[in-house]
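Notes follow once the structure below has been shown.
Missing here: one protein chain of the complex. Every other protein chain is in place.
To keep things simple, chains are lettered A and B as they appear, and every chain counts its residues starting from 1.
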Amino acid sequence: MSRSLGRMSADAAQQRTAPAAASDAASDGDFRSYYGRRVLKEPVWEWLVPAYLFTGGLSAACAELAAGADLTRRPRLRKATRLGALGGLGASTYLLIADLGRPERFHHMLRVAKPSSPMSVGTWLLVAYGPGVGAAAVAEVLPSRLRRTWLGKLLGALARPAGLASAALAPGVASYTAVLLSHTAVPAWNEARDRLPFVFAGSAAAAGGGFGMVCAPVDEAEPARRLAAVGAVTELVTSRQLDERLGIVSEAYRTGKAHRLRQWSEYLTAGGALASLLAGRSRTAGVVSGLALLAGSALQRFGIFEAGVESTRDPKYVVVPQRRRVDRGEQA
Amino acid sequence: MTVSRESFYGPLDDVSGDAGYTEHPERVGFFTDTSVCIGCKACEVACKEWNLLPDDGFDLLGMSFDNTGELSANSWRHVAFIEQPAPPRESAPAREADAVDLGLPSFDLPGAGTGEETRTDFRWLMSSDVCKHCTHAGCLDVCPTGALFRTEFGTVVVQDDICNGCGYCVSGCPYGVIDRREDDGRAWKCTMCYDRLGDGLEPACAKACPTDSIQFGPLDELRERARERVATLHDRGITEARLYGEDPNDGVGGDGAFFLLLDEPEVYGLPPDPVVPTRDAGSMWARAGVAAAAFAATAVSVFFGRSRR
């Protein structure tokens, strides 16, 4: 509460500054509110959720690369990305549970399947996606003496189908998180609903590609480089649209902490993508550009998350577009 | 339960039926007539007493007499206080004719002869806010555990033994009502005294309201009464009186708790034109599907072609 109070002056009631005619009130920066207080609640999620957005995307892209590497016989890329997919998934699972107010009740997510709740859809998506990722990754790291057991043999046989199955679901994992955010009243997320899936898919691809470049030798990493490049370009282009095409809500992306995070994301992603094209066969350059892409992707998620939080703190992001809509007599 | 487009957006006549109740009581709600609210906050206290809510801290906010600030996990009613210039008044044309003549005096309404010393250009609005129990409730739609549910009365209630505190409902609410309690981890909001309704009692806030600013009853009756009240006020020259949340065609399919306001909603801290996020669920999933397909296509394509190895 003290945060919003900080803005209040002696005659704090902003409504007093309001213009007489309601129709004037909808221009940007000139709007009425209740003592300048927020209309919406800030998301209760903290860093865990944007971190999950990153790890989930990373896992999904890794799963794709792993399946491709498996089919195109790139064993080291396959191993790295299968483990990356599992690592990303493990981290995601931890982050999702840790973010709950009552973590011990995480299994209540499995009570129902609700198509109207992206979180429910996502939960079941991860439930479907996880075993394949797990089986493929375990097969990869099974000690050689166990490989000869019947279980080892079974795992070895299952690794490819499991990997392919997870790869089939991975695009959903990479993009559903955009719906998770957009399907809220948070103005910066909701208004970005048409573009966010592409930002997130691109970001995931860039992260996964970056991961492949870091962990796989240069001679197997070409698909990773390509994926990274395509992902990075997609992310850069669509991310810019968030800055410009969302009306007043774009301000939440263009200013403050969200802006700083996303600006660094842009530098790192662009730089990483450029370096991956120019790196040639240098492993070092590949690793550096891969790390840059990973960092860029992570910062993108944190930046978008932060823009959403900011858009709930300042009532203008809620009031101005809605007031304009009402005054124009538009249907919601 | 049938899931149709009407389940997510637009007017919905039988909200409980849509939620799967075959036989159920009438949909009930609140009509909060802020034109008679005296700002006593009895609703806030009665709510906390009945629902055993924790206090919300002892902070002087310096916002007129409002030290609650907003609806929260611990405050399910919130009385807003707004000090502002009064709208200019034309002399009320039809009022003498329409008002029941009790023999009390009629005279010019405030507005004439405003000097520095007079206060006729000033007014103090009070309004008791509450969960809107939307026809299309954003919180309910996004809840992944089923903790939030639609009751047989058409209200929206959190089951505290189910909620795992995912927090999705907090961001799903277009009114900023529901919130997670810090030391508890679960989400809380007005239940419209679900436990009282079951026993045929009205909610605690409505019971405590001394001036009937908070009226409880079947939603259809309340809507009818509210429209009459607005007409009466308009006749008396209070032309700024308007209903908020009453329209089944609005972005949430109409509120189960709606209001008579004397200024724009945002002045009271209410969103002017809220929309349930679920309205766009279809298009959002479609866009995500396109993105996912593109993602998959890219992932496949990167393995084709000449490799630079």
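Assume contacts are C-beta pairs under 8 Å (C-beta built on N, C-alpha and C of every residue); 3 or more make two chains touch, one makes a residue touch a chain.
Everything below uses one rule, namely that contacts and distances are computed from a predicted model.
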Inset, instruction - From the list "Formate dehydrogenase major subunit", "Thiol reductant ABC exporter subunit CydC", "Pyridine nucleotide-disulfide oxidoreductase" or "Chemotaxis protein CheA", give the UniProt name belonging to the chain omitted from this structure. - result: "Formate dehydrogenase major subunit"
Inset, instruction - Using the touch definition up top, pick the residue from B:His24, B:Arg123, B:Arg181 or B:Arg242 that touches the left-out chain. - result: B:Arg123
Legend entry - Hidden partner chain, touching residue among B:Asp13, B:Asp59 or B:Glu182: B:Asp59
Inset, instruction - Provide the residue numbers of subunit B that touch the chain removed from this figure. - result: 36, 38-42, 44-45, 48-49, 54-60, 62, 64-65, 67-68, 83, 99-110, 112-113, 115-120, 122-126, 210-212
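We adopt the following convention: only the chains that are shown with their structure count from here on.
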Legend entry - Inter-centroid spacing, subunit B versus subunit A (mean Cα positions, whole Å): 31
Legend entry - Residues of subunit A touching subunit B in the complex: 1-2, 5, 8, 12-13, 15-16, 18, 22, 25, 31-35, 37-41, 43-45, 60-61, 64-65, 67-69, 71-72, 99-103, 105-106, 108-109, 111-112, 114-120, 123, 167, 170-172, 174-176, 178-179, 182-186, 189-190, 193-194, 197-198, 200-201, 204-205, 218-220, 222-224, 226-227, 230-231, 234, 308, 312, 315, 318-319, 322-323, 325-326, 332
Inset, instruction - Would you pull the subunit B residues touching subunit A in the complex into a rising list? - result: 3, 7-8, 57, 59, 61-64, 66, 69-70, 80, 82-85, 138, 141-147, 162-168, 170-180, 184-187, 250-251, 263-264, 266-275, 277-281, 283-285, 287-296, 298-303, 307-309
